[in-house]
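What you see is the complex with one protein chain gone and the rest in place.
So, chain A:
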Amino acid sequence: MEFLLMNHPLDCPICDQGGECDLQDQSMAFGSDRGRFTEVKRSVVDKNLGPLVKTVMTRCIQCTRCVRFATEVAGVQDLGMLGRGSGEEIGTYVEKLMTSELSGNVIDICPVGALTSKPFAFKARNWELKGTETIDVTDAVGSNIRIDSRGPEVMRIVPRLNEDINEEWISDKTRFCYDGLKRQRLNDPMIRGADGRFKPVIWRDALAVVAEMAHKVKPEEIVGVAGQLSDAESMMALKDLLNKMGSNNVWCEGNGSNRDADLRSGYIMNSSIAGLEKADAFLLVGTQPRVEAAIVNARIRKTVLAKQAQGWGPDTLLEIAERRHPFSSVLLNAKNPAIIVGAGLFERKDKDAIFSALETIAKYANAVRLDWNGFNVLLLKAAQAAALDLGLVPESENSIESAKFVYLMGADDVNLEKVPADALWFIKGIMATGVDDWKIIRALSEVAGVKLPYDTLGAIRSRIKTVAPNILNIDEREPATFSFSIKPESTKKMDSAPFGTAVDNFYMTDSITRASKIMAQCSALLLKK
């Protein structure tokens, strides 16, 4: 302990790691309360690792955990141990920011306060914080997280261990998006008056206006879109409300308007995230896991360090399907081939053709067996899977073009240009009012005269149980049976347009992350490189 503390500053009172510091704990447990070191402590230049990680290099005890993390998990070989002896230090040698999507995890693995969270610096002490265990919504991975709050304010987000999903890592977006929760929020319902300005009103008036408008239009002109961050309960209520009003045009952002939800195996990660480690060949189609699901990317990386992975455009996909491509033999020889399809493809017109090509590949590569299901869809948004489980699929593909009444439940990314100009609106931001979405819908249903038969969370969950029982199986993964024969054959041709990128900016993908200052800094500093 004395050797470790020899060059370690005694600045625990001003150190952000204080209270959750491994060195502090060790020293409390085993250390003497005074040292015999009377020389001058060394000084080390602080490194600039970007807008997320703050460095105080004098506190570093050269454990090299961050170097190992960067090299082995994040896959960016930027950090290293420089110098020797008492001059030894962690650094990048040349000026370089840490550009990994997982860089925030070095904060957790640093046993001392050398690497700490820049946005959280000097904001709170960890013993003042109340932890709430929950699930991340910024991507479709569902990383297990703990939200630490002080009073009403979210102070930080840290990962929870879940070996099946995120292990002990979370992406930077998950960790640092929380300041977006504090900005640009709707606090009251508002109605746009004749002058085009929004005016805050009380709930009763707002709901009355909406109910009246909903009755003015024909049932098939009612459209509901659930946002990418919606919870299953609200989506259930939204679907029930619209169905009761006679419309079946309800879907979730990101799923596209022509998605069929009949086969659950067609939209979930069939081999499970942890199961990807068993794969020995990867075919990535229309997906960029690094930005779409950084945690899944880390998992794939862990697996492929010694193996191989490749990704191509539609033409190559056809070649592989027709076994004209050299990768076909790789897939054929692989014991557990994994095919990962990006959810960005759901928006393509030729998606049926793509999926049938993929199924051909899966068939000949024997990717779907009783003991191994390597056909995976990598979803983009948190609400997508639950929406499809609950059957939020529109009746007609073009419902939005004939819509007169649009219920946007926190859906910010819907292309509204197609909506007719004379449509009546009901837009509700995701971060509304602190009232649960399902409660608003339940209240609206009563005002509109189509009362929904539940008014507690328990009641709405038993309703969900009748529709999609798997959603209520907590901590349990429900696999989907997979069968090639059920799906109708597709005769459509594949479009040769290249697969686009589903996520342009990793740091800003939804309303929370777009409102976040930290995420804005990240996109400005890290993406230009």
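Convention: a residue touches a chain if its C-beta (ideal position, glycine included) is under 8 Å from a C-beta of that chain, and two chains touch if they have at least 3 such contacts; residues count from 1.
Simple rule for what comes next: contacts and distances are computed from a predicted model.
**Student:** Among "Peroxin-7", "NADH dehydrogenase [ubiquinone] flavoprotein 2, mitochondrial", "DNA sliding clamp PCNA" or "RNA polymerase II transcription factor B subunit 3", go ahead and choose the protein name stored in UniProt for the chain not displayed.
**Tutor:** Its record in UniProt gives the absent chain the protein name "NADH dehydrogenase [ubiquinone] flavoprotein 2, mitochondrial".
**Student:** Which of these touches the unseen chain: A:15, A:79, A:252 or A:408?
**Tutor:** Here the residue in touch with the unshown chain is A:79.
**Student:** Which listed residue, A:16, A:89, A:108 or A:510, touches the chain dropped from view?
**Tutor:** A:89
**Student:** Would you mind spotting which of A:10, A:40, A:194 or A:474 touches the chain that isn't drawn?
**Tutor:** Touching the chain that is not displayed is residue A:40.
**Student:** Could you list which residues of chain A touch the chain missing from the display?
**Tutor:** Touching the chain left out of view, chain A contributes residues 39-40, 42, 45, 47, 77-89, 91-95.
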